[in-house]
Structures are given as structure tokens and as C-alpha cells.
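Missing here: one protein chain of the complex. Every other protein chain is in place.
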Amino acid sequence: MSEQYVLETRNLVKEFKGFVAVDDVNLKIRQGDIHALIGPNGAGKTTVFNLLTKFLIPTRGRILFKGQDITAMKSAAIARKGVVRSFQISAVFPHMTALENIRIALQSFEGNSFSFWQSGNRLNKLNERAMELLDAVGLTRYANTTTVELAYGRKRALELATTLAMEPELLLLDEPTQGMGTEDVDRVVELVRKAAQGRTVLMVEHNLSVVSKLCDRITVLAQGAVLTEGDYETVSADPRVREVYMGTDASGERGAPAATTETEA
Amino acid sequence: MILNGVLLVLLVLAPLVMYPVFLMKILCFALFAVAFNLLLGYTGLLSFGHAAFLATGGYTTGYLLSNVPWLTTELGILAGTLMATALGFGFALLSIRRQGIYFAMVTLALAQLVFFFFVQSSFTGGEDGMQGIPRGELFGLIDLNDNLNLYYFILAVFLGCYLLVQRTVGSPFGQVLNAIKQNEPRAISLGYNVNRYKILAFVISAALAGLAGSMKAVVFQLASLNDAHWHTSGEVILMTLVGGAGTLLGPVVGATFVVNVEYQLAQGPLRDWVDPILGGIFVLTVIAFRSGIVGEIQKFMRKNLS
Amino acid sequence: MSQGTGREYEQLRISGLHAFYGESHILHGIDLVVNRGELVTLLGRNGAGRSTTLKAIMNMVGRRTGSIMINGEETMSCAPHHIARLGVGYCPEHRGIFSSLNVQENLTLPPVVRSGGMSLEEIYTMFPNLYERRFSQGTKLSGGEQQMLAMARILRTGANMLLLDEITEGLAPVIVEKLGDVLIALKEKGLTIVLVEQNFHFAAPLADRHYVVEHGQIMEEIRADELSAKQSVLNGYLGV
Amino acid sequence: EISDNMVKMGYLADMSGTYRDLAGPNGLKAMEMAIKDFGGSVKGAKIEVVSADDRNSPDVASSTVRRWVENDKVDMIGGMVASSVTIAATKILEENNKLGIVSGSAASSITNEHCTPNHIHYVYDTYALSIGTPTAIVQEGGKTWFILTADYAFGHAMEADVTRVVEANGGEVVGSIRHPFPTPDFSSFILQAQASGADVIALANAGADTTNAINTASEFGVTQGGQTLAALVLFLSDVHALGTDVAQGIQLTTGWYWDMNDETRAWSDRFMEATGARPTMVHAGIYSSTMQYLKAVEATNSDDSQTVRKYMMEHPINDMFAKNGVIREDGRMVHDMYLAEVKTPEESSGEWDLYNIVRTIPADEAFRPLSESKCKLVSM
Partner (left out) sequence: MSMIFGVPVAVLSGQLLIGVINGAFYALLSLGLAVIFGLLKIINFAHGAMYMLGAMVTVIMFDAMGVNYWVALFLAPVLVGVFGMLIEYFLLRRIAGQDHIYSLLLTFGAALMIQGILTNIYGVSGLRYSIPDLFKGGVNLGFMFLPYYRAWVIAVALVVCFGTWFMIEKTKLGAYLRAGTEDAQLMQGFGINVPLLISLTYGFGVMLAAFAGVLAAPIYSVTPVMGSHILIVVFAVVVIGGMGSIGGAIITGVLMGVIEGLTKTFYPPASSAVIFLVMVVVLMFRPAGLFGKEA
């Protein structure tokens, strides 16, 4: 019935001690789309991500990946099935170099991860691919830098590269451009576009210019429930979306006070 | 490399100048600490119950060698190691899902229950200890009552285990352990079933600790409740930290240092002051040499080379 | 808003500031001045040292040399809590919401250092989300809600100089808009604000002056009225 | 022939742990006093002492003893408290044919299943301790007994011995509790013992467990309730710590008491001068046994363990510690033991004036008869 949908949720609900954070959400993510999940702060976007990757257990509802029910699966199993997320707050291995960070991700496909008797040199063949990924996020120079020493924005870039290393079928990105300078934002947009070829992306993003440039389809969440859905034009024209989320400025750049609009032109 | 070679030569020649039983004691504790460090230093798990494995290895080997006449020593040691491995697997299953200090405390609690079992069982000889364990013969051929024979046997086993741990730490498996140590949720999201990795690490560590206990029982020809006491679990933490957790040589150096200091002090004019002096050393380590002896040397070299 | 008219009160003067994290030397001689009632931004690429500058003002970096005067008082030898007591409010990059406290406790946690701060009601009207979740554990809030809380928290203390690090991070456009209004209102009340921002479109219309930071040094100072003239220079630095 | 023209003695004891006050550093003083009193040399051979803290660990004891006898040419080892330490040490002494004189240990197994031809058990043992007190108390009318037993081999052995003695004298053991070692709080056990209604509450434990139990018993009014308290293993240092206030009236068995006669008083005055405390029976035993050993070496002109032990067995001991003490073939030194009662605060004239000696238990009653011995050295 739903061949073209990579991911579906059916009446997904998450309650925290009586507080309903996700309220009966039915998502349908089409194969190959870049799908955005937007909405005001506290709408439940991150919670949805957490449910999809089983960092939280749904109170009710079902999750289907390629038609298969994955509601009961564990985090790691879901990741191995090809649903991989990046974190909103940067998550890296702080005392490894950038290169090693990526290698750990690549290694999970190698199937020798329990071989405690093998030499670590077997992993060197992953270096090339790791460097490619670092290059893609502009971190080539920092390949051998210990990750703690990277500035915040670069950690985010690294986090993204690590996620891509997983070659996910469905990529979940939680605010991938958060904390990045303009320059990097553009690079990430390109990166996501490139990464999206041949796979599906579901992203949370508050930078509307990124959303407008990248996304094929947008779901707006508000107070845990789906407010509306459609492409950027449809959604941004919706007065309810303007009211609860975009504010007076829908120019496509990041939200800014009314006064900005003049300077911008 | 050169350093390792020099150390090896020293170890081979050591019994010519030093008392072999004492050297063997050091090797046993060094192996114990190396095993423990695989968890603390390389997986980020603080086990507070490793005494249980040391004691299980010792008691099992001791019991078998005393009661099964045809059993050769290496088989007795193997049996002790296997028993500790099995116990380690049990501990791991019960504790591995707990985090941080809770993990430490569950392992402590389990070890206390094991201690209780040993206290209650008659085969351990209670507080008299299991005494007079025969050293027997290696492969039925080599007489281990000769201190030198036994020393070289223990040295060989120790070196084998040390190399195994070295290999493990650098292996693909070791990389994953390191990742888990640094950021567990991230490792999960990369598709690793972290509990399985932790369990395997725990079991390897328990096996090596059991092996250390088995060999110790053969060396001293006794196994006692002291081995199972929580102080011993604490002692191995101290040895590891004093030497340098997360370094390969650290636990070896730490064990050598602590065993030596304890022994030398107990003999000398300060024999009533062993505890306070050891205490002072621990305090000093934390304040002034936090990375441990080996860790600090490494830091110093890195600084002066770059 | 020109400098040196004399009637202006110099609230912050940093000269020759160097800062280190362990071995690494991050700030290489920062010089800047902020007058009372001014809003200045620190612009720059990732890793330029803007956050570090704010932390250095608070004495929260490993080691510092140089001089930092607050209200004409040298603070290089002051502990962080003394600096806060001089009327400085700091909102860190990583929010620093306390998980052992609920939202309301988080909000009322920082001691009042001066009179004239906002009341709890005012804050809750400004951020209704926080009101709704006021008895939740602080870190159970969504990313954006935590950001609001981090900002709101220092508005209560009555600090008259605010050091704000990336406060629009992760906020929905409506909220960002509202924050802009808040900053304007604070400025009108006479507060001094040092703003570190990635979101130039947010910062540009609010600021009196911009400092461009690169490699731990101030590369350029741009007044609001020079902004259009120097746009290309700025773009060069920011890599737009 | 005295080997290397030197008599080297080792003193091994707990110097810093639970048993410190029993033998400990003061035991070493006692040994040194004996050597000094002997003159510092035997037949021109120097007498030397090495000492070590065994840390109550058989490992430590075993590596120390091994090194002493295998490397450092030690001829005799004294002290030894914890039974695990003693058994480990004596095994090694047997292997190397050196001599051990055990003064601190209580376990009677040391001259029973663990006996060796290379050691002597000098001062007391659990068998002896559990004879005197129960016999006397049962005879005075304490017919029903409740035993608080430390839950380890030593406690179990004591419990069995007491039960045997009580029953042999016509009494009855109505209950017992095995408590973990160590137990910081005894109130629960004391309560159960009170509820049992037994005439006598016996403590088959030692050290801090015993003092804690006695303290609690006093707090819960055990004696006011008409029950008698019998501590089986109680040393002078323990009673001193408890004070006569709490400990008054308790009956106990001891191998020696400092205030028995002029001879003991004279020696313990000297001991007190050196250490600041009155000697326990263990301290006195260490002094005495060292003396006897040196005499034997002198007499035989040898420090060979078998020669010396044989001489010591053939010559009864008569000194301030023992009258007509005899070392048997199993290594047990048998001598008179004493039933003592702790003085009341009114009777006591000073902090160390603690016991009234009630009765002498003759040597042949006090110790396990050879006929019951499991020792391999005892010829049937």
C-alpha cells in the first residue's frame, strides 16, 4: 500500500507524565525527498526524532520503515537498518581526532568489530573514505586535531560528516546548521543536497532559508500535532504557520525582527 | 620498542638478583591490574568487584589441584580461569546496563555476595584459608616446585596476556570500546550494540583476573579470603591509577610499585606505618601525578618532543 | 553615536587581552571599549574567539593576561563571582540549564545583583512556553525552550551589562523576532549589551557598533552608520 | 654448631590491623627484652631480630617467611596471630625445616590437623579457653546456655567445644546465633539472647566483636535481667578498653595475668616501662618462649630446629610465665590456665587492676588430650 513511503508513523503519541509532547502524528515521508519538520520551539520535533530512533519509547502508535513495523526495535538495530540521526546538541567522541571519529562510524559496516585479536591496522583502509567525508564538510585541515579542541561550529560539521558516513537510507538531521556561520551554512546546504541523492532526508531546521532552498516537502508541527503539510510556498503562505512560527518575516532568511527587512533589501 | 626489549631482558634476568617468589607475586598482581585496566582505562567501566574473579580463579585452581591427583598444573590454572570467565559473564549480564557509579556499586555488591559464598563454604577453609595447594608439574613434566621453573612459566603466561591486551586495545574491537568510553549514546546511534561490547570486554577482563588468581594460588600454595575481600578490589584500582590508567604499562608499573612499597615498608623500621604511608602516596598521586607514573612520563615526553 | 564625547560612561574597556586554554593560545591581544547603553556585537567565523572573549571577561578561561576594566575597575584578579556582582550578566553558548532544578528554580536561581531587573510575571508574559512548563525539570525542555530560559534567567538579576552568546540559536523565527524587541527595550532602559551572534540579520539593526574578530584579534570596528559602506569588507571577513 | 655464627629470629605479627594490641609492636618489644636479658649473644653468636607486619594476610606472611628462611637465614620465627597467617607460615617452616613458636594464635587446629614438627604453640588455644569458663559457670548453677558465635571456623570450633563442656557438666545449650564477622551492632543478637531466657550468654567471638557485644549487653541490662555473660576469648587489652564499669563480673579464662605474683609483677613493671602498657598473656608468652628458645640453643650449641625443639620438649618450662610447662609431641605447650573474674570498679585500684584469679585450671585439664589428637606426629 505504501511502497513510495520510506517512513510512516501511525497515530504516534508521546506523553511525559501527563504532558502530551507528540499528539497523534501521522507522518509520511516519500522516498528520495528532503522532508522538513518545522514548528515553534517545544512543538515536539526533537521528540519525534527520538521516537523514530527509539531514544524514547512511544506511548502509543506505530512506526513503519519501508512498510516494516519497527516500533519494537532497539536503537542500534534501527541504525543498522539505515535510519541514522544527528544530534541537536553536538555529539562527538571528544578525545579522538576528527578522522578517528569518522572511522568509528565507517567501521560499523566492517563486521570485524568484535575481533579483539586483530590488529587495528586493518582499519586504515577506511582512511580514504573518511578523508573524503571530512573534505565534504571542510574539515580536511583538522583531520588530526583532537575533537575537544575544535570550535563549536566545527564540531557540528564533524557530527554531520559522521552521520553521513553511516550511508543511511533515511537520514535524520536535527538542526544541522545550528551554530554555524553563513559560510558554513551554505556549505552544509550543498552537503545535504549532495547527501540526499539516492536517499531520503528528514530534517528539523529553524533557518528558513535553508528549508526553502532544500526541502521538497514540509510538515509543520505545533503543540505536538501536525498543523499543516505541503511544499514551501503552500506552508509559508498559511496564516496559521505565520502566526505560530514564522512571524512577520517570511523572507526566507533566518527569522529576524521587523526592523531588519529594510536593511536587507 | 627499545624500552620493551630492555624490560623483557630485565624480567628474564630478574630472578638472578631478586627473590623469585616475590617477583611472581608482582607478576600476578600486574596481570590482575592489566586485566582491570582493560575495563577502567579502555572501556571507561569502573568495576569494584574484581576481587571476586581473582578469588574464584584461586579457589577453583586450589581446590582442583588439591583434590584431583591426576590434574596437571596448567589444567588446574585453565579450570580456574574458565570458572572466573563464567562468573565474569554472569556479573556482566547483571551489571552492564547500569551506568557510572551504579555500575561500580553493582559489581561491588555482586562481589560481596561472592565473598559471602566463600565465607560460608567449607571447601575454602574459611578464614584459615585454603592451604598447602600442591604446585605440581607443568604438562606433567616440569617440576614447578622449583621456583625458577615456576617463575619462567608465570612470566610466559604474563607476557602472553600482556600482548593479548595490547592487541585488543588496538584492535577494531578496542576502537569501539574507546568510542563507548568517550560517548556512549553516540556509539549507539552509530549502530553499535554497546552492551555486547562491554560484556565482551568485561568477560576478557574477568578471565585474565581469574588467571592471575589461579597463578597466585599456585605460587603461594594458598588461597585466602583476603583475595575476595573488597579491599582487594580497591587495591587493584589503586595500583592501576598509581601506574596510570589507560596506558598499557601503567598497571604493571603500578602493581610493581604498590606491592614493593607495601612489602619493603612492612619489613623495615616503618613497619607500623604502612597504611598511613600508602595513604600518603595515594593522596600525592592524585594531587601531583594524576595521570599515574607512566601517564606522567608519557606527558613529559610528549611535551619535550613537540 | 560617536566616541569620545566625554559625557559617555565607559562601562567596559579591554586592552591587550590574551587568553589560553591549557597550552593553546586563543586570544592574541583583544582591545575594545563599550560605553554604557551601547549594544555592540562581536562578529566572526566559527572559532574566531568570540565566545572566548566573553568567557575571558567573566574569568572563565584557563589563563589571561592584559587588562579588563569594568566600570573603571580592573578585574583581572577578580573571581568570577565578584565580576558578576559588578552587574555583569552572562548567557553562555551552551545554555547551562540545571537539570536538578525545575524551570522556575532555574529562572530564579541567579541572585539579584542590582535592582531594576524584570519580574517573574514579565518574563513569563514574554516567554509563555516557559510558564507552561515551569514545573518541568530544566533539561527536559526542548532545545529552543532551554535557550529562552538561559536568556530569561539573567534578565531577572538586574545586571546592567549583558554578555550574550548566540542567543537566537535554535529559536523559531517568531521568538527571534520577539528577542529583538526585548533587546531594543533593554537598550532603551540603558543596559549595556555585548552580543556574539552568527545571525547577522538579527544583529545588524540592533547594534551601535560591530567588532570583527579573527584569530583572536579585533580586525575591524564598524559603526552602524558605516555598515552599508563597509559591507564588502565585512563580507570578506565573514565569508558570505 | 650455630649456623653462620648467628641466631636470627623473625617476629611476624599484625602490626596495624585488628589484632595489633594483642601481640603487635609490643610483642616485638617483649622479644627484644628477652634477647637483652639473655645477654645479646649465645655462645659468642650474635642474636639478631628481623620483624614484619603480616597485615593479616597469608600472602604477605608467606612471602615474608619464605624470604626470611630461604634468603635471610632466619632460624626461628615468633609472634603470629591470625590463624591463616600461622598455618601458611608453619607450612613454609616445615618445608625449610626451621622453627616457629606461635604465641598469638587461638585456633587449636594449629597443633591438631595443622600440626608440623617445626612449630610450637605456646600460650593458649580455643580448646583451653572454652574449658575453664563454662565448667566453672555450669558448676555454679548456670545450666542453660545461649551462644553468640562468630560465623567462621574459629567461632564454630569454640561453639562446639563449649557445647561439649557444658553438656559434660550437666548443662544444656538452648540456642545459638551465628553472626557475621565483623558485626558493628549487637543489639539485635543480644535481644534474641535475652528472649531465649538462658541463664548464660556465651560469646564465642573475639576482639571488637566481643567488646561490642559486652558493651551492648551492659546497655540492655543483661546482668540486671539475671543472665550471666561469659566471654570465651577476652584479653587484658579488651577488658582495659571496656573498663570495669561495663565488664565487671565477667568470667574468663587466661593463660597468665600480670598481677599473679612477685615474679610476674616485676617483669610486667619492666614491660610497662618500655611500652606504657601492661602485658597481655601473649606478650608474656613471647618473652618466655624467646628465653626458652635461647636457652635451648645455648644448651645444645645448635640452632637446628629439630635439635632445639627436642631439647625444649625434654626440659619443662619454669619461669614467670609458666610453672612446669611441657611441650608435647604435637607442639602444644601445656601449662596451667586460670579462671579470672573482672573486678568491680570498687575493687579495682587502677586502670590495669582488672582481674581476680578465681581458680587454677591444671594443665592436664586445660588442653586437648593427645588421645583425641588428629596430629600426624602423635603416635597412637
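Just so it is clear, A, B, C and D label the chains in written order, and each chain counts residues from 1 on its own.
Just so it is clear, a contact is a pair of C-beta atoms (placed from the backbone, for glycine too) under 8 Å apart; a residue touches a chain by one contact, two chains touch by 3 or more.
Since we're looking at a predicted model, the values are computed, not measured.
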| item | value |
| --- | --- |
| Contacts of the hidden chain among displayed chains | B, C, D |
| Residue touching the undisplayed chain, where the options are C:24, C:100 or C:115 | C:100 |
| Hidden-chain contact residue, picked from the options B:140, B:160 or B:279 | B:279 |
| Of B:68, B:113, B:156 or B:301, the one touching the omitted chain in the full complex | B:113 |
| Positions on chain C where the hidden chain makes contact | 58, 60, 79-81, 83-85, 90, 92, 96, 98-101, 105-106, 109-111, 113, 137, 154, 157 |
| Residues of chain B (touch criterion as defined above) contacting the omitted chain | 40, 46, 94, 97-102, 105-106, 108-110, 112-113, 115-116, 120, 230, 234, 237-238, 241, 245, 272-283, 285-287, 290 |
| Interface residues of chain D (partner: the chain not displayed) | 16-21, 24, 151, 177-180, 182-185, 187-189, 191-192, 194-195, 208, 211-212, 215-216, 219-221, 225, 237-238, 240-243, 245-246 |
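To be clear about the criterion, only the chains that are shown with their structure count from here on.
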| item | value |
| --- | --- |
| Chain C and chain B - chains in contact with each | A |
| Innermost chain, taking as reference the mean of every protein Cα atom displayed | B |
| By number of C-beta contact pairs, the top two chains | A-C |
| Inter-chain centre distance, chain A versus chain C - centres from mean C-alpha coordinates, in Å | 29 |
| Centroid distance [mean C-alpha coordinates] between chain D and chain B, Å | 36 |
| Centre-to-centre distance between chain D and chain A (centres being mean Cα positions), rounded to whole Å | 75 |
| For chain D, residues that touch 2 or more chains besides their own | none |
| Touch list for chain C against partner chain A, complex | 24, 44-47, 51, 93, 129, 133, 136, 140-145, 147-148, 166, 168-181, 184, 198-202, 204-206, 227, 238-240 |
| Residues of chain B that touch chain D when the two form their complex | 19, 21-22, 25, 119-120, 125-129, 131-132, 216, 220-222, 224-227, 262-263, 266-267, 271-275 |
| Interface residues, chain D side, partner chain B - complex | 15-16, 25, 50-60, 62-64, 66-67, 70-71, 82-84, 87-88, 91, 107, 109, 114, 151-154, 181 |
